[in-house]
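Got a structure for you, written out below as structure tokens; questions coming shortly.
A single protein chain has been omitted from the complex, and every remaining protein chain is retained in its original position.
So that you can tell them apart, the chains are marked A and B in the order they are listed, and the count of residues begins at 1 in each.
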Amino acid sequence: MSARTRPITTTAGTRPFAFSEAALAECKALMARYPEGRSKSALIPILHIAQSENDGWLSVNAMDAVAHVMGLQHIEVYEVASFYSMFNLHPVGTYVLDVCRTAPCMLRGSDDLIAHLEKKLGVHCGETTKDGMFTLKGVECLGSCGTAPMLQCGAGYHEKLTIESADALIDALRARNQRTNYTDQ
Amino acid sequence: MSRKLLFEHIATPGIRGLEGYRANGGYRSVEKALRTMSPEAVLEEVKKSGLRGRGGAGFPTGLKWSFLAKPEGVPRYLVVNADESEPGTFKDRYLMERIPHMLIEGMITSSFAMGAHTSYIYIRGEYFYVARIIEQAIAEARAAGWLGKNILGSGFDHEIHVQVGAGAYICGEETALLESLEGKRGNPRIKPPFPAVMGLYNCPTVVNNVETIAAVVPIVNDGGEEYAKIGIGKSAGTKLISAGGNVKRPGVYEIDLGITCDEFINSDEYCGGVEGRAFKAVVPGGSSVPIIPYELFLKTATGESRLMTYESLADGGFATGTMMGSGGFYAYNDAQCIVRSTWNHARFYSHESCGQCSPCREGTGWMEKILHRLEHGEGRSEDIDLLWDVQRKIEGNTICPLGDAAAWPVASAIRHFRDEFEYHIRFPQKVKDPKHFEKEPFARNPKFATA
Partner (left out) sequence: MPKVTIDGVMIEVPEGTTILQAARMIGERNKADRHVVPPAMCYYTNLKTSGGYCRSCLVKVSKGSDRDPRPMPKPVASCRTNVMDGMEVQNTTSPELLDARKGVVEFLLINHPLDCPICDQAGECHLQDLSYENGTEASRYEFERRTFVPIDIGDTIKLHMTRCILCYRCVKVADQIARWACAWGDQPRRCERDQHLHPERGG
């Protein structure tokens, strides 16, 4: 935390990015659904698509591709991507575990859950396991307070977690070894 | 036993699909409004119902709609706020997940009243799977002619789009939501102008919570007067409360406004009391509202039974009362530490501050740091007064209500639980264990009972 913060353009990677045909069509459809001249409204949905097509994070190239498709200045994309917590500006693991840590979850044991996951995975919140399988994130209220503690992985909510069920979830995910995204059907 | 207006059919099998919804009386309000009523008549029913915004502020819905500017040749929009990110609140997700057509029905009827031909549901990004459910329901409704051109031959056209966010509490603030919907950072706008005059794409816009719009369905079906008969005074109708924390039966409950707080928290119909231990404190309306001791939640400072209404929960002002807020209810048992919870709240607001105006951007981070120090046994004797002063200087001085929302939980925690803060300073070794009150609950010093 005390490290001096660097701008995203120097940290968000350099590997190439291109939208798939299907994704490109989806982007065009999204842009067309707003009133004339308001296609910028599609930026957040399109960033979600780009993130799903780029292994779960937004590289500078991915954001630049979004800017190109939408006819926006690069900075218009960067400033939005850096605002929203669901957009990862650094590489993430195959699975991103968003563990809710806000007060209602805390009352029902999220501190213990997070401590357990940190120990089990050998990482702190915000870090990715060495094998690249899991990124553990502490996130703010996910609207699942009655079924706390919980975590989100991809589009799925995993609720009423216990140490045992969290372990089982981790093992099952590891065995499946297939990326999940927020946009998954 | 509270009436069920929104949840009457919530457990009916097949209610999520159009067929099941229609078989149980769904879309009647659209038929009634479009076939037999004028837009003004629909607005009149909503006004008569006394419905107040269910997102947190409690502003009268009919009045909000009546502010909508109607210049010639300019489109108007209805935007449904499904950002639901107030900690403790999960009622809208429950409703949208289980009975999505009710929201769509309410949107068509409400849009008819406003003369809006396009509406948007702005749903938080984490609810992607809920967005899929709604999108499917919209597709069903469109295929059946409830959406599109010339609905029911009335000449009224309507389209609904679902817009997902990407993780930002602030986008629940209506102008930040509109910014986000326009594809920008969720920075709240400086008001005036208000959205009713210049909202989405600079056009007149009404932003309403999911539950508010769903409540329009029974209001139009049964008439505003019927709805207004439920509840007490200016707290009319039913309200969804999402209960969490250390209650025995967490979940979403539809209550008649006006039941006693005691009934809500202790009866088996609702929360069912506390699990194992004793209650210590309650946050009745989402993390932004003041936390109050359990005893003050049950009875007001003057000894009257507190009721689940906007007015009764606020009785006593901030000194001894709290707020209805969004209905994100959570209760603390005596193993919980108020300082830890306040730190948790402060971290939340610091994380979620948009960074636009200085008191909130800088103040929320400062409060988080002081509270972190206190909770981890490194507090100093001047910290409580410092914290009090910092929250005081944030409150009321920011562009949007997030500053107030960040200040109130801190202020109320100090007001009612100052002894617990002092304990943290006096006994730093004892609070190093994060579960410091689990074995030995904190015994409250009566001298600090209430302000």
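Here, contacts are C-beta pairs under 8 Å (C-beta built on N, C-alpha and C of every residue); 3 or more make two chains touch, one makes a residue touch a chain.
Worth saying up front: this structure is predicted, and the values here are computed from it rather than measured.
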From A:F83, A:F134 or A:Y182, residue that would touch the chain that is not displayed: A:F83
Which of B:G363, B:G379 or B:P409 contacts the chain that the document leaves out: B:G363
Candidate in contact with the missing chain, chosen from A:A18, A:I75 or A:A115: A:I75
Where the unshown chain meets chain B, residue by residue: 168, 184-185, 187, 190, 350-359, 361-363, 365-366, 369, 386, 389-390, 392-394, 396-399
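One rule holds in what follows: only the chains that are shown with their structure count from here on.
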Centre distance in Å when chain A and chain B are each reduced to the mean of their C-alpha atoms: 25
Residue ranges of chain B touching chain A (in the complex, touch as defined): 75, 84-90, 92-93, 118, 124-129, 132, 161, 163-169, 180-186, 201, 242-246, 250-252, 283, 287, 328, 330, 332, 336, 340-341, 344-345, 348, 351-352, 354, 434
Residues on chain A engaged by chain B in the complex (per definition of touch): 33, 35, 38, 40-45, 47-48, 79-80, 83-87, 98, 101-104, 106-108, 111, 139-148, 152, 155-157, 182-185
